[in-house]
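One structure below.
As you look at this complex, bear in mind that one protein chain is not there, while each of the others sits in place.
In this document, chain identifiers A, B and C correspond to the written order of the chains, with residue numbering beginning at 1 in each.
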Amino acid sequence: MAIEVKTQNLEMVKSLRQVPQEEHYVPGHRTCQGCGPALVYKLVSKATGGNAIFLGPTGCMYVANTSYLCAPFAYPWMHTQITNGGAVASGIEAAYQVLIRKGKYKGELPSIVVMAGDGGSIDIGLQAMSSMMYRGHDALFVMYDNESYANTGIQVSPATPYGANTTFTPPGKNVPEGRVLFPKDAPQLVIGGHPAVHYVATASVAYPVDLINKVRKGLNYKGPSFVHLHAPCPKGWLFPAQKTIEVAKLAIQTGMWVNYTWENGEYTYDHTPKEYKPVKEYMKGQYRFNHLSDAHYAKMQAFIDARLKAPGKPIAIPVLGPREQ
Amino acid sequence: MAKEVFYSGCAAAAYGAKDARVEVISSYPIRPYTGIMMELSKLVANGELDAEFVLGEGEHAQVSIAYGASAAGARAYTGSSGVGVVYAMECYSPAAGGRLPCQMAIADRALDPPGDFGSEHTDVMSARDQGWIMGWAESPQEVYDNTIMYYRIGEDHRVQLPQFCCQDGYFVSHIPGKMQMEDQKAVDDFLPPYNPPHPLNPKKPINHGPQIFPDQGSAINVQRAVAFDDIEAVISEVVTDYNKAFGRKYSPFVDEYMMDDADIAFFIQGGHARTARYAVNHLRKKGVKAGVSRLRFMRPFPTEAVAASLSKVKAVGVIETNTSYGGVTRGGNIAPEARAACYNLDNRPIITSFMAGLGGEIVTLNEFYAMAKVLSDAVKSGKANNSYWMNFEKEVLDTHK
Amino acid sequence: MSRFIIPKHLEVPLGACLPAPVKEQPGMITGNWRTERPVIDHEACTTCLNCFIYCPDACWHLDEKTEQMVWNADYCKGCMICVNECPANCLSTVNELEFPDGVVRLEKPF
Partner (left out) sequence: MSQEVYEVTIWARGVFQDMEGRHATLLMANAADLGGKFVQAWDDYADLPDRVGVPLRKYVRLADEEIEMRFVYVNNNPSLVVLMDDTIVKGMNILRGMPQGGSLVVNTKRTPDEILAFIPNKELLANIVCVDASGLAADTAIDFMGSEGGVEVAAVGAGISAPLVGAAAKVCDRFTIENVVKVASNKSAAQAGFDAAQVKAL
């Protein structure tokens, strides 16, 4: 007889006091001082409670975390190619389904978590991510978003904001703003077209309790969930390391980042400021935007204003394509 | 009880996988291997096989799913053909280097351009240096047998490597042959459950694949080199056991046909070996002392067994069924390896590439006769060209058409 | 009998599978990244836990017995997020060379 596959049910935390002190992402890794993605890793690891298997597609959080035969993961972790995080996770989830069913593994289905960067999620890793979501594997796909290919030296990704100076989009005489495109909307890619997905959320390192709870909620769903996490990158965006949280908060106060949940078709918004600050306040603190003119800031402001009318929803945002500009 | 069936290579592979009790299967359609997955999906759907059937979104994902499942501790199975095989190329080295012994069924298909369903070994031969076990079956029976044997070889703790279990598309994959399927209990006795040393298990956590220093890279390579040093003994053991358990007569590495008194030999892997044997029968009637030496494993390349076999003759024609443009013989990839295997022999034979069986072209009896003529001339003159493209060079034009 | 002799310093576990760390990864000491150090005034500390939750390197923890925050000198990289996010202003930034302790002295930077 087949054995029933039981899954974990993780409790929500209400305050920092309820966050477990125990670390599963332990000290001893080569991430930057003040690394936003490392903080994401710590918080997501805490959220799982340790009965988990993590997959690390190539990216900063592979290379910096596991430099030279050291890795800081107190749970089973495996490197995957930057292309195939979703696919390897699918294989592992399928394996656990059959191993539990056959009685070869005794216990609840572990939390299976893909920790992919923006490139490993919505650029080169998009196909594998989308297919894991589509097939309905009981796993969580975390996109830690530091808005560039940071590991290789800060190259542009589809999550890089308009106007950012990256090493593949340097500002120059012919391209004064550097990055000319506006970013892909990752949660919308998942929400639109994956019938097995019931839970998609965005969160920020600025609000760790919210982040932990959203990860737990995603894990509690039987089936795939997607969590998009804002993770400021002191190296790539070039701001002082101690300002990681400050920058993350400012992103929310200016509308550059919006925390929300999409659950079975319903949107709820968190941490919405009473009044949004101008995006320039966010951008001027980061070297990557240093070269921009007021006209560029205005263009970014127009984009954000349009997007804030319905965050996370597919509305037409007046953005010119590169051939129309 | 064992039973006799009339199955294609595709069905043989599927039933081999079923009898190996594979636990995670990842599929994606491409001709001609598709039939394997069609058969397995039926077996899973009607409950004859308890496995997770995962619909991959492409070959890259298929292999990723398979090695992920293997890392988690499940016996994993996938497969592909042609351009699909090369699309997954990125994933072969991580699976081998990570020592994840999943199996990939290959039914060969020519690469583009343009679209061509025909069999040619270039697809997976392009991946021969990635650390996977690789070998060809020549009949549905051998496909079934290899599927089971490869799991035992690959999962052996002295080996721990993934396997390409190959068959020629169409010729083997689509033309049914009589074969014997074994009793499940007997297969279970032969093939123990998959028991990896380091599965991804929260109760005993491991970190799989952290970065290394550039100068440690050679140590990771040496690990696979050690496995390929030890693997020949494992293969011999497994093939011997299989022969004993099921009454087969496989040589571990090189199947010989009329080689003992031969002057010339056809050296070949895969289904065309069958035609080669009939060609030898006819040639023998005309007084040409020909033989066939069939390669059962491309990786590991059985250096000593090949040298021992080919040293019996004076001239060897390698029927390539794969390409290596600009390679050492300006032919395929097998002749250079065969030559290297024989390099240290005192009486090494003349070895040449015959570029035949490309793009699904049938290797006809006439082609074998033309090859035999070239080889016989070589025995007399003591020399031959590096390669001959069958039907495209004056020495090997098919004048019978 | 293998023909290979693998020198100790080049050894890599099979398939690069390592046992997972438990409380810390001592192969990657990062205390030597610090140019500055956060110094806590326990009197002023309200144990709000901001330093604990915001530290990317998990270097602040609450000692349950003393109800005081404990800092991990071996791994703190000195990013000073904790100082920046401390609402009680009980953390201060001091140059690392002011302290004779906390010498790590690695042979290689990682």
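In the analysis below, contacts are C-beta pairs under 8 Å (C-beta built on N, C-alpha and C of every residue); 3 or more make two chains touch, one makes a residue touch a chain.
Not measured: the values here are computed from a predicted model.
Listed by label, the shown chains that the missing chain touches in the whole complex are A, B, C.
For the chain left out of this panel, the touching residue among B:Glu4, B:Asp215, B:Asp260 or B:Asp346 is B:Asp215.
Considering A:Gly120, A:Pro234 or A:Gly312, the position touching the chain not shown turns out to be A:Pro234 (whole complex). Interface note: of C:Ser2, C:Thr46 or C:Asn95, the residue touching the hidden chain in the full complex is C:Asn95.
From the set A:Val63, A:Met115, A:Ala139 or A:Val279, the residue in touch with the chain omitted from the display is A:Val63, counting the whole complex.
Along chain B, the points of touch with the absent chain fall at residues 213-215.
Considering the complete assembly, chain C touches the hidden chain via residues 30-35, 77-79, 95-97, 100, 102-107, 109-110. Seen across the whole complex, the unshown chain contacts chain A at 30-35, 63-64, 68, 150-154, 167, 170, 234-235, 238, 241, 287.
Here is the rule we go by: only the chains that are shown with their structure count from here on.
Should one ask which of A-C and B-C has more C-beta pairs in contact, the pair is A-C. Mean C-alpha positions place chain A and chain B at a centre distance of 42 Å. Among the residues of chain B, those touching two or more other chains are numbered 98, 205-210, 212, 216.
Multi-chain contact residues of chain A (touching two or more other chains): 67-71, 73-77.
Every residue of chain B that touches chain C in the complex is listed here, in rising order: 97-100, 160, 197-198, 205-210, 212, 215-216, 218-220, 222-223, 225-226, 229-230. Chain C meets chain A in the complex at residues 12, 16, 18, 20-30, 33, 48-50, 52-59, 61-62, 64, 72, 74-75, 77-81, 83-85, 110.
Those residues of chain A lying in contact with chain B across their complex are 2, 50-53, 55, 62-63, 66-71, 73-81, 83-84, 86-92, 94-99, 101-102, 104-105, 107, 110, 127-128, 130-131, 134-135.
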